[in-house]
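Of the protein chains in this complex, all but one are displayed in their positions.
Order as written gives the chain letters A, B and C; numbering starts at 1 within each chain.
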Amino acid sequence: MILFTLLIIITIVLLTIPSLASIPMRGRGANYLIHTSASIASASALILSLLILTYGTSLSIYVKVPILNLRVLTFRITPLSAFFTLVISLVALASSIYGAGYVRRFYGREYLGHYALNYGLFILVMILTVSSWNLIAFLIFWELMTLTSQYLVSFEKGKASAVWAGFKYFCVTKLGADALIVSVVMLAIATKGFTATFTDLLKFMNALITTNPLVGNLVLAMFMIGLMIKAAIVPFHNWLPDAHPEAPSNVSALLSGCMIKVPIYFMILTLNPLPPTWRFVWGYVVATLGTVTLVVGTLYALEQTDSKRLLAYHSIGQVGYIVMALGASLVLPYLGIKYVALAIVAYVASLYHLLNHAVFKSLLFLTAGSVIYRTGSRDLNKLGGLGKFMPVTAATALIASLSIAGVPPFNGFVSKWLIYVSTMCVKTPLAIFGALALFISAVTTTSFIKYFTTLFGREGRVVKVVTEEVPLPMCFSQIWLATLCVALGVLPLLALYTILPTATYLGMNTYYLVISPFIVSIRGYGVNAIALIATYIAVTTLSATIALASRGGRLTAWLCGSKLATHLYSIPGKGYYRIFENVFKEVYVAGQALKSFGMRYSRYSLKVFKELSDSLETAELMTAIVVVLATLAILLKLLKWW
Amino acid sequence: MMDAAPLLNVLIKYWLPFIAINVVIPALLAPLLDGIERRVRARIQCRRGPPILQTWYDLVKLFRKGAVTGGPIIFRLAPYIAFTVSILTLSLIPTLLNASLSFLGDTIVFMYLLAVPSVIISIGSIYTGSPLASVGSCREVSLWMAYELVFALSVATLAIDRSSLLLRNILPPYPPLHPSTILAIAIIAFLTYAEGGRLPYEIPEAEPELAGGIVLEYGGAELGLVKYALLVKRITLSTLLIDLILPRTWLTSILRSKMWFLGIGQVVVSATYISLLVILSITYSAIEALYGRLRLDQALSVLKKSVIIAGVAVLAALMGY
Amino acid sequence: MQHSWVTNGCRELVDLLSRYGSVEEVGNAYLVKVRAEDLPEVANELQWGLGGYYSTSVGADFRPIDGTYKLYHIFSVPQCSRYVVTQASLPPSLPKAPSITPVIPGANWGEREVRDMVGIEFEGHPEPKRLVLPHNWPEGIHPLRKDFPYDRKLIIEGVDDEVEHVDELARKYQVVPIGPYHPALHEPEYFELYVDGEVVVEARYKGFMVHRGIEKVAESRMTLNQVPFIAERICGICGFTHSCCYCQAVESALRIEVPERAKYVRTILLEIERIHSHLLWMGVALHVLGFDTGFMAYWRIREPVMRLAEELTGNRKTYGANVVGGVRWDIREDHVEKALRILRRVREECVALTEKVLKIKEVVSRMKGVGYLSREDARRICVVGPTARASGLDIDVRRDHPYAAYGELDFRVPVRDEGDVLARFLVRYEEVLESVSIVEQALQNLPKTPLINEDYEVVPLRIGVGATEAPRGEDVHLVVTGLGNKVYRWRPRAPSYNNIPATLYMLKGAYLADAPIIIASIDPCFSCTDHCLVIDVRSGSSRFVSFRELVRGGYRG
Partner (left out) sequence: MGRLGFIKDYLRYGVVTEKYPYEPVPTPETFRGKPVIDSSKCLGCGACVNACPANALSIEDDLRGGIRWVRLFIGRCIYCGRCADACPVGAIELSREFELSALESKDLIQEVGLRMVKCVICGKPFTTYRLVREVMRELSPDERVLTLVCPECRAKLTAVNTSFARW
């Protein structure tokens, strides 16, 4: 217990005090202070979450207002939130260590004090959001998460695109949060008020949805829309490809790796306890949206030529995978006892993919960041040939690319494989979802062939940069995440040990898991994966020795005595799959329709906030909104109390 | 006198030798089948054609040559990885004998492993920066995406029908043969033809257009491995099709009940398998000889149409047909 | 009245020409001596006013004779059945002439080659870059000038870095090289395609990489009657047409009467050459499209034709048959029988096969609408032969300027308007059938006269133009006879020389996958187009390889 308390205190203290302390610092100091403390805090959060997952217990914390004797803020670290904390802290650890090197490029250009403040708070707020257990805590930290991340997105004040992307991000997600707030307020009014815990709420929700399905579903839908906007589910996705690339790369890693996972925590939390029929319906809704998301997101990623934008679109696609599997896990139990085991597999797959995505996507953002760090460019049409200069970055990028592509034996393969296993053989539309996911996995692969080869292979088309490997902290983070990619792929049981407690916590009968053939097959796969990788390694080392022994000379291209501009022969990123995109343009037409819906929505939200922003600076706007929120909360509280 | 049955049981229990046979013999057979195919194509073109063993001679010649280029490591390693993986793929399906590494969801693993060689070689080829090799690789993976969609839908059809993703369960005997199953098998038959890089779809290599395209930069032993990997991939695909239509267990059991002596059923099944392989090779190469090369966009349009057919198959399977 | 010696031909043409200078009739051509500054005007009148077709430009170093440079432009005027050669004398101090390229874009290469090889500057040329000589060739050295000995050794420093030059286009798009060795045609050439996705946005050509110095060698060390044997080696496929064209040029310059039978034999061999060339091309086209069975089938049909040529001339390639004044080998009676039999079979099989091929969807779909060349572009770039006829230009030297026995035979000139690869395929197919019929007619009507007229005298400095319809189009040779049984200036212009620039137009907007068939569709003969001096050495430097060195190279084996 003392250990828990200690860890919690370390995490909170190290994420708040240095953040506040570094406000006046401009450069180096802020950098080292915040990144060191954030790393330690993440590590302690990591240990904490692992401990909780091991014991399978929940931890409750209250913040009381002494006078009213009210539990104003309630937190509970359940195994589920511990799992999310684990994901966040894993990525935050890598991102913080990486950041110590990366933000050096802002020295003298940007004011790092504010970055430090927001960065530390952002990590803390994410952890607190997934730990919050009553409405007021949830709302406050949810909003703070938006605010801090919004500041980080538009951190580079000099870049108009960054400022605009941050603004758009803020507007869109704020409007989403409004939907959320409305539903929460409705719930709050209907129950004990803002201090109502989630336990109460879920109970109430269940009752409401059975007695009055219309209102119940409406409230739930509002809540879901709020979450989906934050998770960038199609058609609410179009803020993400603008926002994520503009942030500093280590923050992009956090945004894509963790922040868009936070809504999924609440989806699991709210949808799981629903009555079976509604669970089934909502499961289908979620699964369908997930499939649409993964198809649209990934196919759009295929045509991107900006490295980070490509990754951002893939984040949308991969969240689609997670949500699709989540939906499947909600749908399957309804189909019969035979499928309960499959449902658990789907649930495991969903969380497994979530963990994997956090790892490889943040790694990918870090590698893209390393490229930016050395070349200052994100343009896949121009970059190239960096593999020679940045071997570590290239190798880790290759591992991450193969992981997200789901190539065995890396981690993406295991989770995707679980998704297909749980969906494809079921005689429901889920099978089509699974098949589409399998197809999209191929698209992801090709997309990352492009990402990897354009950055690191061939010769640079236009930018000929003499460059070198990134500094040690950045390398370390990349290697750390790459190791996780391999480890989670080869030893799937590692991940299962962290996921199964959450399943037990949610009341899933892990009994099925133990006896069902699936878990055996997962174990079986573990063995096979080891066999596979052993063969890989054996053959590759063997062949490497042969190949490197017979080193041939490399001749330059030759045109009857003329020199050739061979670097122009490299395909620019836009040229890779143009024909495929042309032939399968129907998908893009459909995607465009969805996008235009999203665009209309975001234009609307922009319009709403445009007027506000005309008069206010962004920082002032943030304060204003916090004040408004707080007032609203207090007013409502008073109303209730009165 | 030793009883044969316990020996057999022991062997079945330790099926690894069986799998080894299953992997090695088709792998050795693959260049031979290519020799037959070359001969058949030559005959349709009114040519005499090379000896059946020619592909083996070619491969041996290539293996004895050193590499010409010293490219980046990933480029040099790609052929080795591709070849290993293509061999590994063979271990997942029953070939000569009715034995395979079997575990749940092995169908998916099979599909993935089938794709790894072309993915890794594409990465290696684009990595070199050679324009024609890059264009060839892009064509390869573009086609592969489309194949994967069709393949995934057909596999889903079969999986829905049998409620399983275990390859063993997807293979015959089929209790009632649904129309959707037949459609899916037909689509897979088409895919085994197209994915083998045969003529209207031999777009990534396209010798007159790209001078070898995806394999352009490889030479010597590495080229030999890449070519061998393709041959093994072809035989794997043919085997998949044969497995889908050849009721092995049924045949074995019938023969076991009729013939008392050891292993005759297995021998018959193996013989059937090999003769089906040869028949398939002859048919495929005859078809190949009668087609010109499609452009990538035309090929993708054809595949788009087959996506629709595969979609119909899935829907039919969902409705229970 | 002043042109009373003009026997027949266009009054209008003669009137036009005599406005610019004195007109002289040489065989089937008018030689008109014009002032250099009138050239663009004359060219404009001939090409756009009268509806003629620009053929080529020739430069000659006449300093040893009369102290000037001569610049010839050759035009074909079909409706008058006459060629027009404009001759402009340029001062030796500063040989300069106004460019006609702004008037006729097709003159681009011709003028640039004259500039490279003879050193005549063209004013107002839109692209005053080197064409034939490498970029690092020293300034002021022009190989076809008479003061440049044919066996001079020239060591060139540095590397030809013209292609290194990167412009905006190359930065923007992927550059896909086709060459220096074409994967399907197996000839040296270099196309640079600027590709967006897989669509070609712009194309460039760099050729002349395997110049063999044929003109220089012929002018320097061969006798008048030896040149046919090097002329037919300009091309590996249409050799006979080159030697025939050369002989006709000399015959017209020296006013030699060719016996009738020789004319018929020439016709027969020319058409046999066309048949096998077209069948070869149709096979190669199918190979480029990946349909090897069709490729083999066309070549199966072609083989008897080659065997026939072997029987008739002793060589599969009809080499060595032509000399000035006639032909060397007769066609025997028993050969006529056999030839008719073979031709009948070729016609039948070709019709049957082409019908089958045109039913194959993917082959037709990859030719239809691909590589479009509009009639206007074709006219402006001055393309010739089947490429022109597939774009709706009704030109054919055999009909427009009857030579050999074509005037007495009955044939049709197939013309199509589609302008795509399929049209070129079909035009060639129809030409094969026409050629079969021409050979049949010629074989059946062989006149009984001697084969060769060797009774002639070589008068120096006579100009003659020879033109034949090669399988790929109009082939033009200009010959100026020299002293001592030699050639003073000989300029062969192969049809591909005019057709290759057209591929750049056809490639725009095409798929990369279609580039090989588009390039192949003009049936390009890069070795016909290149015929000069530079041989490349692996060290990266180019040097001039003398004839003697080539001889030694030959010994080295």
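By definition in this document, a residue touches a chain if its C-beta (ideal position, glycine included) is under 8 Å from a C-beta of that chain, and two chains touch if they have at least 3 such contacts.
Keep in mind that what you see is a predicted model, and the values were worked out from it rather than measured.
Engineer: Taking the complete complex into account, tell me which visible chains touch the one left out.
Structural biologist: B, C
Engineer: Looking beyond the chains shown, say which of C:Gly207, C:Gly320 or C:Gly466 touches the absent one.
Structural biologist: C:Gly320
Engineer: Using the touch definition from the top, which of C:Leu131, C:Ile360 or C:Ala513 touches the missing chain?
Structural biologist: Answer from the full complex: C:Ile360 touches the omitted chain.
Engineer: Decide which residue listed in C:Ile74, C:Ile214, C:Leu312 or C:Leu478 touches the omitted chain of the complex.
Structural biologist: From the options C:Ile74, C:Ile214, C:Leu312 or C:Leu478, the contact with the absent chain belongs to C:Leu312.
Engineer: Touch as defined at the start, partner being the missing chain; which of C:Asn28, C:Ser252 or C:Thr293 qualifies?
Structural biologist: C:Thr293
Engineer: Consider the whole complex, including the chain that is not shown, and state which of B:Leu59, B:Ile203, B:Ala289 or B:Val307 touches that chain.
Structural biologist: B:Ala289
Engineer: Quick one: say which of C:Glu303, C:Glu376, C:Asp394 or C:Asp417 touches the chain that got left out.
Structural biologist: C:Glu303
Engineer: When the complex is taken as a whole, what residues of chain B touch the one chain not shown?
Structural biologist: Listed in rising order, the touching residues are 43-48, 286, 289-291.
Engineer: For chain C, which residues lie in contact with the unshown chain of the complex?
Structural biologist: Touching the missing chain: residues 222, 226-227, 229-230, 233, 293-294, 297, 300, 303, 307, 310-315, 319-320, 328-329, 353, 355-356, 359-360, 551, 554-557.
As a convention for this text, only the chains that are shown with their structure count from here on.
Engineer: For the interfaces A-C and A-B, which has the higher count of C-beta pairs in contact?
Structural biologist: Pair with the higher count of C-beta contacts: A-B.
Engineer: In whole angstrom, how far does the Cα centroid of chain A sit from the Cα centroid of chain C?
Structural biologist: 66
Engineer: Between chain A and chain B, tell me the centre distance in angstrom, where each centre is the average of that chain's C-alpha atoms.
Structural biologist: Computed from C-alpha means, the inter-chain centre distance equals 37 Å.
Engineer: For chain B, jot down the residues that touch at least 2 other chains.
Structural biologist: Chain B, residues with two or more chain partners: 131, 135, 296-297.
Engineer: Among the residues of chain C, pick out those that touch two or more other chains and give their numbers.
Structural biologist: Correct list: 174-177, 195, 198.
Engineer: If you look only at chain A, which of its residues touch chain B in the complex?
Structural biologist: Touch residues, chain A against chain B: 384-385, 387-388, 398, 405-408, 413, 417, 420-421, 424-429, 431-432, 434-436, 438-439, 441-443, 445-446, 449, 452-453, 456-459, 517-518, 521, 524-525, 528, 532, 535-536, 539-540, 542-544, 546-548, 550-555, 566-567, 569-571, 575-577, 579-580, 582-584.
Engineer: Can you check the complex and tell me which residues of chain A touch chain C?
Structural biologist: 461-462, 558-565, 568-572, 574-575, 578-579, 582
Engineer: Residue numbers of chain B touching chain C in their complex, please.
Structural biologist: Contact set of chain B toward chain C: 41, 44-47, 131-132, 135, 199-200, 202-203, 206-211, 289-298.
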